[in-house]
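This structure is in structure tokens; I'll ask about it shortly.
Each chain you see keeps its place in the complex, though not every chain is here.
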């Protein structure tokens, strides 16, 4: 196991840190005010205006699209090299990832397009996404079924001549509410009679296509995630798209979803740990400057223990994510399956713990909008569910252990 | 220990259950829609219109002001007898407590007025509150200091001739944002040179008085608690009120705050357990009707364990609250101090656990506004901080144990 970052990654870490210090953190208050003003104006899903300049600056500094592997479209960083960059972006989760064009779900969509897209799809969708001229969403989860069990998916993608017809009802299509969101990658069943893992396909559906209705945005606790385009509930009623909109091979949807998940999990988890680092920093500073019962909170043993436990949780989770990243780079997503399942539980758990204790340290301010903690907490809480609840990932980890024991017993 | 409820309490429990089934639950969806419509209309702190009829119905059924002890103004129920009524009201926390005129902070304010108010204060403030013609708020917490340490309070209440002059900055004055909120009970330092626990007073300040500015409402995990009047941040700039507005004796503020806390804690904790019961009910029903991996969620051992642990947590916490209630009734608030501190930790903890597992059982729907779980969770999360963070209450419990051991050692 070699977690050494390349010189280029180390350079980029320093550059992103400077970018955060010089550009992003100073803009957080304004971003937040514009967000509230947009909401008051009845346009909650408008992007706060300050973001445009920050994006320009990120691009100017070469901090753009760093997430994308490969040389053709991407920055060519290994997953391990990109991991600390994702973590840093998590420190200002509302601004930094999008400022660097490295925010979900566009990252995952761009990866899919880069890996499986046709030239036509590249020029029509990938290039504008890489230039941040448009945004995209991903439509997988369905309200009517437990989508963590992929066999439950009910949306249909049916070939009809030169077209596919898409019918289904999706929600949690993050980003769908904003005007810039031009396209969704929709997951559905194209081959209901095929083998269990060969039934699904992915298809590109422009949000303006006839039959697409974006009904509303669901909230996360009380947050609308407005600046990031909310979370759309969308129905697809016999939406007809050209056959060329199919992404990858018909029936390959499940495999592509798996491929998408590997590096994406690293991104999600590292951003969560960046959130946790920011929260720990806030907690420690609060404990130094808030006084009660005769001294700063930092002099109280209970709060010191929270600080220490936070450090332990972050360190351990980060190392596990780095191991998963290193495995993806050196052995492939499949060989890293256990670790990818494990970090999906471990990293949000660490971040949730730190955030909760930071909130407690801040008292009433912690649950309010006066610190970023409550909203960060809500975001991290969803990670215990998004892409499958913790329990599904723990099942996967257990299955590997049990199968290994079975094989060992059989081998004796 | 005798937790037997009086026949009248048992009758009222049945009446409230019927009221919930027949009136409140059926109105929840409409209440929620009106709340959202108010928000969309830019009047988030307006009371959803459906509530008026529900209140009338509660009053008609004799389910009104049941919280208030004593015969003069109150229903004359013991704390133990009222406890299960508070729990039932928690099952529909957004509607039921206010529908029965039993919602915080008005309940605590009415208690203070009933116990310590003058005849004039009774006619001016208490009677309209009992009739729900006005609402009130309570201004104790200050943004600049750790208010759980009462010696930190900076607001000043200064006698000047026939008036008092109030100066200070408060926040988390729940209910202050709505038009009906007519008055705040403000806690401040009136006698800075007196003994530590004789420095504070409480005073009635009309929100329309010159010098009172309600700046904004703070949010709780993104929620504005609009239908309940939000949480006001208020500055009092040399606000002059007649000396007759002082509540109780000058310097008695700390003692009155303690008196207010006892039964109020029971109410808060029982409502939290009502929330937990509702959440458990939702979780169990979800587990019966949602299928994944070949069967209903209820067939999965992990989810069954959450259900069982939820039952254990609720049962144990409820019994402790009942013990505290019984102690208040039979031995007084002072003798119940340990239990009142203990339930402030135990009941929210139980409710938080159940809500978190219920959310997890519901998946993405659980964090959204499509179930009441996320908003209930946010409300319960604040109970780990409101009226002092858990840690302060645990300190109190520990102090009693340690002092008892010291006394026992000295007595030998």
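In order of appearance the chains are A and B, and numbering begins at 1 in each one.
Everything below uses one rule, namely that contacts are C-beta pairs under 8 Å (C-beta built on N, C-alpha and C of every residue); 3 or more make two chains touch, one makes a residue touch a chain.
The structure presented is a predicted model; accordingly, all values stated were derived computationally and were not measured.
Asker: Please give the number of copies in the complete assembly; 2 of them are in place here.
Answerer: The complex in this structure file totals 4 copies.
Rule of thumb we're sticking to: only the chains that are shown with their structure count from here on.
Asker: For subunit A and subunit B, what's the span in angstrom between their mean Cα positions?
Answerer: 37
Asker: In their shared complex, at which residues does subunit A touch subunit B?
Answerer: Within the complex, subunit A touches subunit B at residues 40, 42, 141, 143, 145-149, 152, 171-172, 218-224, 290-293, 297, 300, 302, 359-360, 363-370, 374-375, 377-378, 381-382, 384-386, 389-391.
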